[in-house]
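Only a portion of the chains appears, each positioned as in the full assembly.
Going by the order they are written in, the chains are A and B; count residues from 1 in each one.
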Amino acid sequence: MIDVVVLFFLLGLLAGLARSELKLPPALYDSLSLLLLLAIGLKGGEGLARQPLLPLLPQLGGVILLGMAQTLIGYIALRRFGRFDRANAAAIAAHYGSVSVATFAVGVNWLNVRGIAFEPQLPIFLAVMEVPAILVGIVLARGMATKTDWRRIAHESFLGKGVVLLLGGMAIGWVAGPEGLAPIRPLFFDLFKGVLAIFLLEMGLIVARQTSELRRRGLFVVGFGLIMPGFSAILGIACGMAMGLSVGGLTLLATLAASASYIAVPATMRLAVPEANPGLSLAAVLGVTFPFNILIGIPIYHWLASMLAGGNS
Amino acid sequence: MSLEIEKRVLLTLVTEAVVEQSLLADLDRLGLRGYTVTNARGRGNRGVRDAAWDEAANIRVEIVCKRDLAELLLAHLRDHYYANYAMITFLHEVEVMRPEKF
């Protein structure tokens, strides 16, 4: 059965395609995404408090490499088969090397509903994988010896809203522990799925606006938006198996790898590689990959993870 | 009643909201001292930008200054922004009091 939060996405999508007057206030969208980021962080931090942190360091290195590899592979595919110019290939690839919080949250929800556990460090992976793809993308577009304002880029990347709220939430969860968090549980944990539902309603509306752009972009973009996440998911599972993750953890890491950023990366790339067309990346990411992942991808990645690593769990 | 009034120009630009910080930092370096920003939406050559989410939002920047500075800023915008960003600019004369402010 399809999860109820995904039904909200479909409602938004249909309303958007039918050109309904429905609009969410931007402040609501921002507030919901703040709640989601903090909740994911808190949950992760709470889990981390129960285990030693040092053994995580190599895992962090692993997922950073994963994100960078995805960006590189995406770039090559876009240049060779899509005949994109350097700037556009680099920009699109960076979106796919990075991650999407909303997709991650849907994955978490999917596992929760089915009672499948996953490792508490997954939210850290989410935070850590946001940035490397951006840096690789910029280098691919510009080369190393450029007048790129790296200080500003680093600032935008590492101190962006997403990273701060995720890592901040994690730190708070880690310090406070389950007991300390108890008083704020009703807001951050009990409401989580309702908040995600409304957030996905808005995502549906946003996705619906990509269709006209998509139609103009043609088949290659659609194909790339479908194949790249499948490929990335397999890479993610391989990476996760090397770390010895459970099936739940593998599914989430595959989901992370398969997901593509539509918040942090577009904003940073717009400044760093302005000649890349933002409409192109967003059409692929939002018009194809995001709906694919949350509607079909996640169950497939779980099935793949179970097949490949059944013994682990 | 006599108000001491002098001429300045008002330079208005409408552009993508994502560049706000970096654009203002740029213009700062060229000598910009004061500005006013409002949120906006609109349509132009680069399609509809209806502010439904951050990527599709515009800002409207107003700068009251001497014509020299306005032309300096415009030249910079032409060289660094016109090609790649949704942007329009226009200017006209205005009368101001306290001319030392502008």
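Here, contacts are C-beta pairs under 8 Å (C-beta built on N, C-alpha and C of every residue); 3 or more make two chains touch, one makes a residue touch a chain.
The model shown is predicted, which means the values in this text are computed figures rather than measured ones.
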| item | value |
| --- | --- |
| Formula for the whole complex, using the labels of the chains displayed | A x3, B x3 |
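The definition used in the following text is that only the chains that are shown with their structure count from here on.
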| item | value |
| --- | --- |
| Where chain A and chain B are represented by their mean Cα positions, the distance between them in whole Å | 35 |
| Residue ranges of chain B touching chain A (in the complex, touch as defined) | 16, 18-19, 22, 47, 51-55, 83-85 |
| Residues of chain A defined as touching chain B within the complex | 23, 26, 29, 152, 205-206, 209, 263, 266-267, 270-271, 274-275, 278-279, 282 |
